[in-house]
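One protein chain is absent from this view; the other protein chains keep their places.
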Amino acid sequence: MDEIKTVLTRGMGRRSLLQGLGVSAIGISITGLVGCSKESSGGKIASTGEEPTLNFYNWDTYIGETTLDDFKGASGIAVNMSLFASNDELFAKLRGGNQGYDVIVPSNDFVERMVSADMLMPLDHAQIPNFKNVAPEFQDVPFDPKRAYSMPYTWLLLGIGYRKSKVNPVPDSWKVLFDSDQYKGRIAVLSEAGDMFRLYGKYLGKSVNSLTPADIKTIEAMMIKQKPNIKAYHEDNGQDLLAKGEVDLVLEYNGDIAQAMVEDDDLDFFFPKEGSQLNADNLCIPKGAPHPKNAHALINYLLDAEAGKKITETILYPTPNAAAKALMPDTYKNNPVIFPPSEFLATCEYAKFNSELQPLYEEAFTRVRAA
Amino acid sequence: MAIFRTRAVAPLEYTRKAWMQMWVGATLLFLYAPLIVLMIFSFNDSKRNVVWKGFTFKYYEKALGNDSLVEALTNSLTIAFFATLFSLVLGALAAVMLWRFRFPLKGVVEGSISLPIIVPEICLGVAYLIFFARIDWPTGMAWPLNLSAITIAHITFCFPFVAMVVRSRLASFNKEEEEAAKDLGATEWQTFRDILLPHMKPGLIAGALLAFTLSLDDFVITFFTSGPETITFPVKVYSMVRFSVTPEVNAASTVLIVLTVVLTAIALKMQGVKAIAEVH
Partner (left out) sequence: MAAPLQDWRTQKRPFAAIASMPIFWLVLFFVVPMAVVWLYSFGENAGPADIVISGTLENYKRATEWLYVSIFLKSLAVSALVTLICLIVGFPVAMAITFAPPNWRPWLLLGIMLPFWTNLLIRTYALMTLMGTNGYANKALGALWGGASWLKTLVGMQPLDAWTPAQLLYNNFAVVLGLVYVHLPFMVLPLYAALDRLDKSLIEASLDLGASQISTLNRIIMPLAGPGIAAGVMITLVPALGAYLTPDLMGGTDSQMIANVIERQFKRANDWPFGAALSFLLIYAMFIIVALQSLRRGQPKRGE
């Protein structure tokens, strides 16, 4: 049995060696782990009247480097941030009940979906005075009238990232991805069925929210026709495909390409003339959150001008926080990839949550892939 | 078996045959080449793990200073340890049950035991999400009790693998040995411990390795059973690299690989080799 024991105990050994090596923080984190559930909450109480902890469920690389520490310094509330990778995962997980999350960051259509499923807590605007920092166009949005359930965090737009040395002339339309063999085998598009169908709709001159089952049929046929020219349906990692030289044109969010452009001069991004789909990520409090007051405090802090500036410096996404944007350098404010011209923005729409069409999109896209 | 060790060149020493060595070597190259790439890129001075930009150690500092990463790793290893232990016991018992007895509804029981292997992960994940929410499984317990839900889920999908491997091993068992032992007055338990268990050993080792590996690497089911306080390494990594692998994750993996190798080597040197040599 000895070697079984070896195998079994290696896990423990690995940990104790880590500790033995004095790797920083491990001892702390273990004691922290054991203690944090109850001990830290024992005596202390935050200014909000709740135990000074908070569970923040966020996307990766979606916060400033020191933001959470700064917040702890300002409020005494320790934030435990865990990460999710897609809206679908977030929704699927919270559908079964809230396991203890206080603040979550769903996108616009998921805010709608969660509100209609009664999964979000209405926000108390009195506890979020920094709402005044938000740019007016984000203070009242179609997916959440009067911001009853959500606060804006970032927004982003779908467009086309490309490699300058390989793409000539610079295209200006979705055609290059959706309806052309000019760059056969050198293009990648999203694998998210809903976004794909809506953008094809845009290319055909329709609103992203007015597609009919007949349109879905038409678009499905177009997708099948275009399929041989496409290298991959990527899982929102298009910027990597582009940076590695796997593809020369890719359908991606502007913020992602802006991040990749920092490291590669040969990359650029354009917004197709037909218009595009707007997305916005929002701060919300799920029903059943154990620390709703702390959650309001964090949301308020994230909307602060200075804190918002630090977050924006790290993630480089467009910010709806006007006060924070004002503090940013011109290289950010005037970056055409991050902030497209307002004429273009006028052609963009938020996708509405549509429980009827979503399964149809999904099934049609499954057929496209199987074709 | 001593004869085999003393003989200089036996026809069965496949390990000495060139084609066999090449075959194993090529397989190992296939298995390790990506890991080597991963290790090299952990020194890459670029936020994205795409093109080589220069040498740096900074991601090691970052990874080791990342409390939540280390915490997630601790959770993962704890869960894998307990899941392996329980899976071994349950899997071995299930294998013996199916191998030894005839009982009503045996086909159904056998089918059900192999089901956790068959069920799509996401389906089982959702089942646990609902199950633990419905029965109001306590959350927020002190470590390591807060890992219990994840561990239960892991045991359930790991032990059928153990059962399957052990059972295929049992097929070769010579029941006359068992009967002889009983004729000589050994109790049921003594026979099990002294005759059956040693025979099952290679199956148990293989099963333990499988269970440990499966548990350590599970993402989907863990994702649905974990809460804000119980993040495991795969769940953490998955959300960190879904969009692109950062060198920080590579650095953490490299540390893990090196530690595993070193500790395994020490453990084997100290006890494993001797123990295994004695058995065969």
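So that you can tell them apart, the chains are marked A and B in the order they are listed, and the count of residues begins at 1 in each.
Criterion: a residue touches a chain if its C-beta (ideal position, glycine included) is under 8 Å from a C-beta of that chain, and two chains touch if they have at least 3 such contacts.
Bear in mind that the values here come from a model prediction, so they are computed numbers and not experimental data.
Just one of A:116, A:165, A:182 or A:210 touches the chain that is missing; which is it?
Checking the options A:116, A:165, A:182 or A:210, the one contacting the hidden chain is A:116.
Among B:79, B:147 or B:164, single out the residue that touches the unshown chain.
Of all options in B:79, B:147 or B:164, contact with the hidden chain holds for B:164.
Per the definition of touch given earlier, which of B:70, B:124 or B:231 contacts the omitted chain?
Considering all chains, including the one not shown, the answer is B:124.
For the chain that got dropped from the picture, name the residues of subunit B it touches.
Considering the whole complex, subunit B reaches the absent chain at 1, 4-5, 10-15, 20, 23-24, 27-28, 30-35, 37-38, 41, 49, 89-91, 93-94, 96-97, 100-103, 106-124, 126-128, 130-131, 134, 152-153, 155-156, 159, 161, 163-169, 171-176, 179, 188, 199, 202-203, 205-207, 209-210, 212-213, 216-217, 219, 233-234, 237-238, 241, 245, 249-250, 253, 256-257, 260-261, 264, 268, 272-273, 276-277, 280.
Go through subunit A and note every residue touching the omitted chain.
Interface residues of subunit A facing the absent chain: 3, 86, 88-89, 91-92, 95, 113-114, 116-119, 191-194, 227, 230-233, 235, 244-246, 353, 355, 358-359, 362-363, 366-367, 369-371.
The rule is short, and it goes like this: only the chains that are shown with their structure count from here on.
Give, as an integer number of Å, the spacing between the C-alpha centres of subunit B and subunit A.
For subunit A versus subunit B, the centre distance works out to 34 Å.
Over in the complex, which subunit A residues touch subunit B? Could you list them?
It is residues 1-4, 6-15, 17-18, 23-26, 28-30, 32-34, 36-38, 55, 57, 59-61, 80-86, 89, 92-93, 95-97, 99-101, 235-237, 239-240, 243-244, 256, 259-260, 263-264 of subunit A that touch subunit B.
Can you name the residues of subunit B that touch subunit A in the complex?
On the subunit B side, the touching residues are 46-48, 50-51, 53, 64-68, 70-71, 73-74, 77-78, 80-81, 84-85, 88, 126, 129-130, 133, 139-143, 146, 201, 204-205, 208-209, 212, 223-224, 226-229, 231, 236, 238-240, 242-244, 256, 259-260, 262-264, 267-268, 271-272, 274-276.
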